[in-house]
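Quick one: structure below, then a few questions.
Just one protein chain is left out here, and the rest sit where they should.
Then we have chain A:
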Amino acid sequence: MKLFKPKSKASITISLLLAVIILSGCWDIRDINHRVLPVVVGISTTDDDLYKVFLKIPEPVEEMTKVKIVSGTGETISKAVDAISRNMESSVDLLHVKVIMIERKTAEEGVKDIIAGFMRSREVSSKALVTICDQDLNEFFSILSTKELHGTTMLDFFEKNAGWNAEIALTRVWEVYRSIHSYTRDVAIPLIAAGKTTTYEQIGSAVIKNGKMVEQISNDETLLFNAFKGESAHGQIEVLNHASVMIIGNNMHHHSELTEKQPFLQSRIKLKVVILETRGKTTSATIKKELSTLLTGRFAEMMAKLEESEADILGLGQFYRNKITRKELKNWRSEYYPNLKMDMQFEIDIQNEGYLRTT
């Protein structure tokens, strides 16, 4: 059945031509040369409870990209960005923001609203990375502006196929948002400062619980955090008294038990390592033993710290979802988690020893 037969081709042609007007979509359009696309957003709060926003904008100058840093304040982040936009010759577009940097003081007060704002507006991708700056953001960005920087340095620092390293916790906006609401999950966020010889320096990782920074863990502990997450510990160097090794693979096995509000978790982490360097007389047996005691000790120390702050960054509560009802799970962090006993065992496999033999 045909409902309709056009009388002439002319009418079709005219209506198609008319469609061109709509199809161009040309209203409120801003050309790309009139937009600035910041890669990094820095957020801090001022004393009178306003947000101060810093934008790090790559600027093409004669076949090079230079970096410009601008800032503005406002009651909300979008207001502050708007203020910057007003004072600039082109409009600010947050579409390509890759890294969000929050000042430590602000993070300790809580980032709930900031993160929820990013999730809501969808302008900033929910895949953007979140970091915390261990120093005053004013200071940090003024140090950065004195250095000759390439346009995307901060991004490359985190990029998995560029400068990323297994001691850096990769945490994205949506993961922070999840930790605000989830009963059993918190996150760790890298803690960054301007470096002395390098551009940046990672001091450790901030532990975020319900959108607030509550604790800090060291770089070594972040490595364990990443290994636990299965975020391949690849290319990682562990220094012991007698040798340094590289972890090239890990797999884990967990067994969870619960006896009257007393959770017990048995974990076996199997690490595959490659020996890189040895000092003095070393056998593979000592390396295995030392590595395992070192990691076990380090892990226990980190767990003690985490349990005290009631922040479950390893997501251990996930293992108890089948043992605790949903209603009770709500209290996981306050009632169960601090009592958690963990039996951690590292099994070390030495994959290869390089060109030399060890005895």
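The rule we apply is simple: a contact is a pair of C-beta atoms (placed from the backbone, for glycine too) under 8 Å apart; a residue touches a chain by one contact, two chains touch by 3 or more; residues count from 1.
Methods note: contacts and distances are computed from a predicted model.
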* Asked: What name does the UniProt record list for the absent chain among "Branched-chain amino acid transport system permease protein", "ABC transporter ATP-binding protein", "Ubiquinone biosynthesis protein UbiV" or "Spore germination protein"?
  -> "Spore germination protein"
* Of the residues listed, A:F157, A:Y200, A:F319 or A:Y337, which one is in contact with the missing chain? -> A:F319
* Which listed residue, A:H34, A:K127 or A:K147, touches the chain dropped from view? -> A:K127
* **Omitted-chain contact residue, chosen from A:H34, A:K147 or A:H181** => A:H181
* **Residue of A:L37, A:I69 or A:M119 touching the missing chain in the full complex** => A:M119
* Structure fact -> Per the touch rule stated above, chain A touches the missing chain via residues 1-4, 22, 25, 27-28, 119, 122-123, 125-127, 160-161, 172, 174, 177-178, 180-185, 315, 318-319, 321-322, 325-326
